[in-house]
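Worksheet: the structure to be examined is printed underneath.
With one protein chain held back, the other chains of the complex are shown just where they sit.
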Amino acid sequence: MELVRVERGTRASRIFAILAVPALAALVTLPWWGGAGDMRLIAEMAYFLALAQLWNLLAGYAGLVSVGQQAYVGLGAYALFYLTGVLNMNVYLALMITGPFAGLISIPVSFAVFRLRGAYFAVGTWVVAEVFALSASLIGVLGAGSGLSLTPAILRQISPDRATRDTILYLITLAVSVLVFAIVYLLLRSRHGLALTAIRDSEPASASLGVNTFRTKFIIYIVTAACTGLVGGLIFLQKLRVSPEAGFSINDWTVVVIFMVVIGGIGTLEGPFIGMLVFIILRELLADYGSYYLILMGIIAIAVMLKAPSGIWGWVALRYDLQLFPVGRRLALARLEEISGTAK
Amino acid sequence: MEWVNTIIQGILLGGIYALFAIGLSLSFGIMRLVNIAHGDLIVLSAYVALVVGQNTGLDPISSLVIVVPVMFALGYALQRGLLNSTLSGGLLPPLLVTFGISVIIQNGLLQGFGAYTHRLQVGAIETASVQLPGGIAVGVYPLLVFAVAVCAIASLQLLFYSTRLGRAFRAVSDDADTAELMGIDNRKLYAVALGIAMIFTAIAGILFAIRANFDPAAGPIRLILAFEAVIIGGLGSIWGTLLGGVVLGVSQAVGAALSPTWQILAGHIAFLIILILRPNGLFPRTRD
Partner (left out) sequence: MTLLRTQNLSAYYGDFQALFDINVTVEEGETVAIIGANGAGKTTFLRAVAGALATDPDTVLFDGQPIGDKTAHEIVRFGIAMVPEGRRLFPSLSVEENLLLGTHSERAGPWSLKRVYELFPRLQELRRLPAPSLSGGQQQMAALGRALMSNPRLLLCDELSLGLAPVVIRDIYECLGAITADGTAVVLVEQDITRALDASARFYCFQEGRLALSAPTKDFDRAALTAAYFGL
C-alpha cells in the first residue's frame, strides 16, 4: 500500500481521448461521405503530420536537428518504384520493405553524420541528401534525371477501379500516419522516451547517470529514417512518379515540416498537429500569391523562435498546464482513505 | 599532362570555394553561429549587383563599390537586430532563425525576379586564357579569382593578428564572457563581424555570378560548398579555409575529368570520406 502513485493520464488527456474517437471515425469513413479532393487533402495532412512527428522526435526530443530527412523520403520512394517497376515485386510487399530499407541505409549514413554536432550535423545531413539526389540522377536504372513512373499494371495490383484505389490508398495513408504517431508516442512513453528527455535537458548529466546517449540517439535516428522512408514510399505511390528533384526536394519535405514543428511547438507531441494545421490553412489562404505563404511562414517561424520558442502549443500548455498526449509520469498522493484502509 | 591540367583547374576552382567559405568561417569562429542563409546571401549579393548594374550601368567589378557597403550594412543590421538575440538560446534558435531567413530570401528573390537565370557580364576576360609552360592553358579569370581568394585570406590574417579589432575578435572567440568584462561590447562586435563576413560574401557573390548562371534557388548549393570547404580545412583555421577550398576544388576537378556530371558529387564524396577519416578537418585549430 503506497503513499504515492505514479499517474500517466491527465484530465485533459482523458477528455481529448474521448473526443478523438468520433473525429477519427469521421476521417475513416470519409471515402463514403466525401469526394476525391477531400481525400487527397486529408491524405496530404496525414503524411505531413507523420513527417512532422518524426522530425519532432529527431530534433525536438533527441536533439538531432537534421535538415536532410528528405534523403529518406526520396530513398523510400525510389525503393518502392524500383522494387515494383524493375524487380516486379508486389506493390504491398514493396511498400512494407521501404521502411526497413531506409532504416538500413541510415546506419552507414549515421557513421558519417554523427561525427558532426549541432548546426554542422544539420548541414551534414543536407549533404547526404544531396548525395542521394545526385546519385539518383546519374544512375540509369533509376531513370537518371527523369526518374521513374508507376505503370498501370502496378496500380492495378491495388485495384483495377480508380475510385476503389483512391479509397484504399487514402485508408493506407491514414493507417500509416496513425501507426507513425503510435510509434512516436509509445517510444516517448517508454524508458527510451525518458532517456531522451534526460538527454535533451542535459546530455552530460544523463550520461553520468548511465544513460547510453549515443545508442539512444542512434536508435532514434534509424527508427525515424525507416518511418520517413515508409511515408516517402506512400507519398510517391500516390504521386505516380518520382524524380531526383521531387523525391529529394528540401523545400517540399523538410522546409515546410520544420516550419510546422517549430510554429506548432517543438518538443511536444501536440505541436506538430497544430503546426500542420497552420501550414495547410496558410497555404490554402495564400494559394493565389505564389510563394508568399512560404515567406510568411518563415517570418512566423522566426518570430516564434525569438518570442515563444516553445511554439503555439508550448505557450498554451504552459499557460493552462495542458497535456493531451501524456508522456510524463506524475506523482499523486494517495487519498487518506486509501492509506487508512477505509476506502471501498 | 592531362592530370596536371586537371589538378591546376581544381586548385583554381578552390579559389571561389574558399571565398564562399570565408563568411561562414568568420561567423562561426567569432560567434559560433552557422548561418544557414549564407549561400542565399551570396546569391543576394549577385542580385544586388545585377540591380546596381541595370540602374547605373556600372560593370560588375565596379559595382562592388556599392554592393560591398550595402551587404556590410545588411550583415550588421541582421546580426544586431535579429541574430544577437538567438545566440544565448542554445542550438535551435540560431539554426532555425537563419533557416527562416534563408527561405525568406529565396522566396523573396523568386517573387521579385522570377525563376529566370541571370549572369553578370564583364566581357572578354571571362574567356581569356594564358599559356603556362608545358602547354597548359589556364583561364585568366579563374587565376584572378584565386588571387583574390589568397588576398582575402591574407587580409583576414592581417586583420586578426595585427589590428586592435582583430585582437578583440580573437578574445571574444576565446571567451566572450571575460571579453565583456574587459570592456568589449560583444553585441556591437558580433554585428561588425557579420558585416565583415558579408564584405567577403559580396565579393564571392559577384565573382561567382560572372562565371556561372544564378537564380533564386542557387543559394543552398553555395552554402553546402562553403560548408564542405570549411570542414575539410578544419574549423578555426584561416588558411585552412583556403586549403579546404582547394581540396574540394581538386576533388571536383578529378570527378569532372572522369565524367562532367560527376563533378559536384565527387566533391560531396571527398567531403564525406574526409569527415569519416579526419572529423576535425585537415588543419583544425579551435577548441570548442
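In order of appearance the chains are A and B, and numbering begins at 1 in each one.
Quick note on the criterion: contacts are C-beta pairs under 8 Å (C-beta built on N, C-alpha and C of every residue); 3 or more make two chains touch, one makes a residue touch a chain.
Small disclaimer: the values here were computed from a predicted structure and weren't measured.
K.L.:
What chains on display are touched by the one that is not shown?
P.N.:
Touched by the chain not displayed, across the whole complex: B.
K.L.:
Could you tell which one of B:Val4, B:Met182, B:Ala212 or B:Ile276 touches the chain left off the display?
P.N.:
B:Met182
K.L.:
Specify the residue from the set B:Ser63, B:Ser173, B:Thr201 or B:Ser237 that touches the hidden chain.
P.N.:
Counting the whole complex, the residue in contact with the absent chain is B:Ser173.
K.L.:
If you put the missing chain back, which residues of chain B would it touch?
P.N.:
164, 167-168, 170-171, 173-175, 177-186, 287
Keep in mind that, in the parts below, only the chains that are shown with their structure count from here on.
K.L.:
Going by the contact rule at the top, pick out the chain B residues touching chain A in the complex.
P.N.:
34, 36, 82, 85-86, 89, 91-97, 99-101, 103-104, 107-108, 110-111, 220-221, 223-224, 227-228, 231, 261-262, 264-265, 268-269, 271-272, 275-276, 279
K.L.:
Please name which positions on chain A make contact with chain B in the complex.
P.N.:
Of all residues in chain A, those touching chain B are 59, 63, 65, 67, 111-112, 115-116, 118-120, 122-124, 126-128, 130-131, 134-135, 137-138, 250, 255, 258-259, 262, 266, 290-292, 294-295, 297-299, 301-302, 305-306, 309.
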